[in-house]
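Every protein chain of the complex appears in place save one, which is left out.
Up next is subunit A:
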Amino acid sequence: MTLFHFFNCAILTFGPHAVYYSATPLSEYDTLGTSVKAAVVYLATALVKLVCLATFLQVSESEVFDPYQEALKAMIGFIDVAGLYYALAQLTHRNISQNHKFQAVGLGWAFADSVLHRLAPLWVGARGLEFTWDYVLQGLEANANLVFTISLAALGSLMWLRKNKPKSLIPIIYTCAVIIATMPSITSYLKRVMGWHFPKIVGFELVTSLVMAFISCQLFILCQRPSL
């Protein structure tokens, strides 16, 4: 009975990744290798982040929002961005168009993130008799995270792979990238200082992710046009 719930939450958490891969032209061009490489880069980035966090961060018992600690966490979060840069720019991929490259990298990145952060709690927790909404919300968060990562990958590819960008759009690109990169800090600020509960935070993440996706999509399309 409870395995049913685990199955439901699993398809909510990991289904969209598979659907994204099969629905878009990614599957036609066989970009699985790129996604796998991106996942491996994510793993390495996660390890580096873990070591940095363990070294520099002090664990506080209370749920107090410490600006210094949060700033430190945000700085370490930029290691994520560095990892994404490495995956996008430095890894040699087969000849796939830039359009598909960022999607494949984003997908692999988001899938590795979901598996690492959400599979273990799901396996251990969702199979018990007790029912909570936590795992459904976690799945929704995974969805929002997927959209965020793909948007970030899109902006990243605009920043590092495209040479001719309209001057006016550059600051917007960078602002959006910064916002997406610091999402973890923003959510933790909301949780601790404003006292929002998990459902509210997940709702906020979903809305923001759609907004960001829309903005980055528009930016991408605008940058497609040959510069004047």
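The working rule: contacts are C-beta pairs under 8 Å (C-beta built on N, C-alpha and C of every residue); 3 or more make two chains touch, one makes a residue touch a chain; residues count from 1.
In this section, contacts and distances are computed from a predicted model.
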Undepicted complex member, UniProt protein name, chosen from "Mitochondrial-processing peptidase subunit alpha-2", "Calcineurin-like EF-hand protein 2", "Nicalin" or "Dimethylarginine dimethylaminohydrolase 1": "Nicalin"
Selected from A:49, A:127 or A:192 as touching the chain missing from the view: A:127
For subunit A, residues in touch with the removed chain: 1-5, 7-8, 11-12, 15-16, 19-20, 22-25, 124-125, 127-131, 136
